[in-house]
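The complex appears here minus one protein chain, its other protein chains still in place.
On to chain A.
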Amino acid sequence: MKYLILAYGSQRDYDAMSGRPTSGGPTWTPEEFEAMGAYMEKLNGDLAESGELVETRGLTAPVHARRVHQRDGEIVVTDGPYAETQEVLAGYWVVDCDSYDRATEIAQRLMHVPGPKDAYGDAVIDIRPIAESRHEMDL
């Protein structure tokens, strides 16, 4: 079964990771960022080795986002979500594993990623089962 694991962040998180001081939040040191990267590499390596990893990517900062939506029947595009948006998608994994519980286990492992104190105080990860066909969505 395939699951989509979604990790959320905010522009502030991206700023903090880039080493910029943020109001009220932690600022990452290069060593802390390095440790986070090493942890992620290990986790992804493990998932690749077990055959559970389909795909994973990190996304660029929210300031580069575009949103397509409708307004008065017209399709418009806006730059954004804007920097103050608290939760935007920061990265995702597609895993192919035995059960929802196993996918949840993987997501929990993601929660243990190292970082400065309080870096993940309000961190959120979502898991969504992936429908293999339209009929599964109809259930």
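Following the convention adopted for this analysis, a contact is a pair of C-beta atoms (placed from the backbone, for glycine too) under 8 Å apart; a residue touches a chain by one contact, two chains touch by 3 or more; residues count from 1.
Definition applied: contacts and distances are computed from a predicted model.
Of the names listed as "Di-heme cytochrome c peroxidase", "(2Fe-2S)-binding protein", "Peptidoglycan glycosyltransferase MrdB" or "RNA polymerase sigma factor (Sigma-70 family)", the one that matches the UniProt record for the absent chain is "RNA polymerase sigma factor (Sigma-70 family)".
Only one residue from A:29, A:50 or A:78 touches the chain missing from this view: A:78.
Mapped onto chain A, the footprint of the missing chain covers residues 11, 14-15, 18, 60-61, 63-64, 66, 68, 71, 74-80, 82-83.
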